[in-house]
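Pasting a structure here, questions to come.
Removed from the display is one protein chain of the complex; every other protein chain stays in position.
For subunit A:
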Amino acid sequence: MKVDVDMSICLLHGQCVIAAPQVFSFDDDGGLVWVAEVDEAQRADVEAAADACPEQAILLG
């Protein structure tokens, strides 16, 4: 599945990093980085991350 983050609304809460640390992380400058294509095994984690994002910035495809 595809993972995207709308960086125009992401406010760097980092809830996604907590919910799915294998997919979302912060680089040393504090910017958000994510894996754009994840396998089905990670679906639950990625959906949990999308639900936990207070800005609804995570788009799953």
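Criterion: a contact is a pair of C-beta atoms (placed from the backbone, for glycine too) under 8 Å apart; a residue touches a chain by one contact, two chains touch by 3 or more; residues count from 1.
Criterion: contacts and distances are computed from a predicted model.
Colleague: For the chain that is missing from this picture, which UniProt protein name fits: "FAD-dependent oxidoreductase", "Anaerobic glycerol-3-phosphate dehydrogenase subunit C", "ABC transporter ATP-binding protein" or "ABC transport system permease protein"?
Modeller: "FAD-dependent oxidoreductase"
Colleague: Provide the residue numbers of subunit A that touch the chain removed from this figure.
Modeller: Counting over the whole complex, subunit A touches the hidden chain at residues 11-15, 17-18, 26-30, 32, 47-48, 51-52, 54, 56.
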